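Let's turn to chain A:
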Amino acid sequence: MARTVSSRSTPEIMRIVAIALCPGIVTSAWVFGEGVLLNVAVAACLGIGCEAALLRLRDQPVAPTLIDGSALVTSLLIALALPPSTHPLLIAFAVGGALGLGKHVYGGLGANPFNPAMVGYALLLVSFPAQLAAWPQFEGGVDQVTGATALETFKHRGGATVSDIWTAANGFGRYGVDGFESINAAILVGGIGLVAMRIIDWRIPAGVLGTVTLLAAVTYDGGSSASLGSPAFHLTSGAIMLCAFFIATDPVTCPTDARGRWLFGALVGALIFTLRSYANYPDGVAFAVLIANAATPLINRLEYRRVVAQ
Partner candidate 1 sequence: MTIVIAAVLAGAFAALAGALLGFAKHTWPTADGALVAAIDALLPQIQCAQCGYPGCRPYAIAISQGAPINRCPPGGEALVRSLSTLLGRSEHTAIDSRLPPFQNLLAFIDESRCIGCALCLPACPVDAIVGAHQQVHTVIARECTGCELCLPACPVDCIRLVRARP
Partner candidate 2 sequence: MNRAINDFVGGLCIEEHKDHRHLPSEHAPLPQLLTLCLSHRGSALQSLVSPSTAVLGGTPIADGDVMLHAPTSGTVEIIDGRWIHLRPDGEDRHAEPFPALDAHVSADLLLNRIHSCGVVGLGGGGYSCADKMQQARAANARTLIVNAVECEPWVTADEVLLREHTDDVLRGVDSLARLLDDPKIVLAIDPRNSAVDRLAHATTSRHGIELLAVPARYPAGSERQLTQIVTGTRLPAGARPLDVGAVVINVATAYAVHRAIQQGEPLTRRLISVTGPGITHPRNVWVPIGYPVDHLLAHCNGGTNATVRMGGPVTGASATSDAAVDKTTYALSIVGPPARIDPCIHCGQCDAVCPEGLSVDALHFHADRRDLAAVDRLHLFDCIECGACDLACPSAIPLLAQFRRLRIALAERADAEVRAEHARTRFERQQRRQSRDRAEEEQRRIKRIEAGRPWLAQ
């Protein structure tokens, strides 16, 4: 029926999500330089072009679907997840994988079981791991050197205590990885905006961040050589906020009801912490989300219930 309620339409929701990513993009550019903006521009153009091409291939009307903005959001997420000034071909690989293999092979928006952005990112990550580790490091903030990221340095610190590595290696800030602290804070601002506008369900970020904090607090032993990092370290490093507010909250691939969303958030949080601490890759956001996505139908199935009093 004609909309008689002032609820937001699906395209509006996508546009607001894209706008909420802006603080994160701007801060990222401020920290890492114009390479980030280059990423964003390339990814956005590729994403829209790729979406249009795929819609044509599927004999779907291009114009109405293109303006729903979901391809733009996917592209922006990929752009933010990649190191600054990633080669455009690599971005094309990720965006194409995201929209093609992540979304349209399943029948387009709403039908995909996995978060498209993370499908694209994971494809790129397993195909070109070396290029994706090329994050700039900080030394006085000016001359940027490419090298292992701080999360990776922290993980493979070889028996040093936390305070040792903090003083010995570059790239650590007050709580976590330098630069990412402010980026995560900016993304948190955008995310809280989305929660306040009720675009995303607060339960998912609460579940993700709560579980990561809880697990980090339980396992943190004050910074010994075997320490897995303090809660503050985990909450300010890597793509944690991006994941909690923008990736895990993708409505298509997360459960539909409140209890299911708590469960999903907790699962993502537990997986992030586990992958960060024990797996091969420095950050586990993409794989955590993809694994939790795979569990979504099952969680939904558990929640096929009625609230009706019996």
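Note that in this section a contact is a pair of C-beta atoms (placed from the backbone, for glycine too) under 8 Å apart; a residue touches a chain by one contact, two chains touch by 3 or more; residues count from 1.
Criterion applied: all candidates are chains of the complex that A comes from, given by their letters.
In this text, all values refer to a predicted model and were calculated from it rather than measured experimentally.
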Among 1 or 2, touch partner of chain A in the complex: 2
Chain A - residues contacting candidate 2, complex: 1-13, 64, 68, 70, 108-111, 201, 251-252, 254-258, 261, 300, 303-310
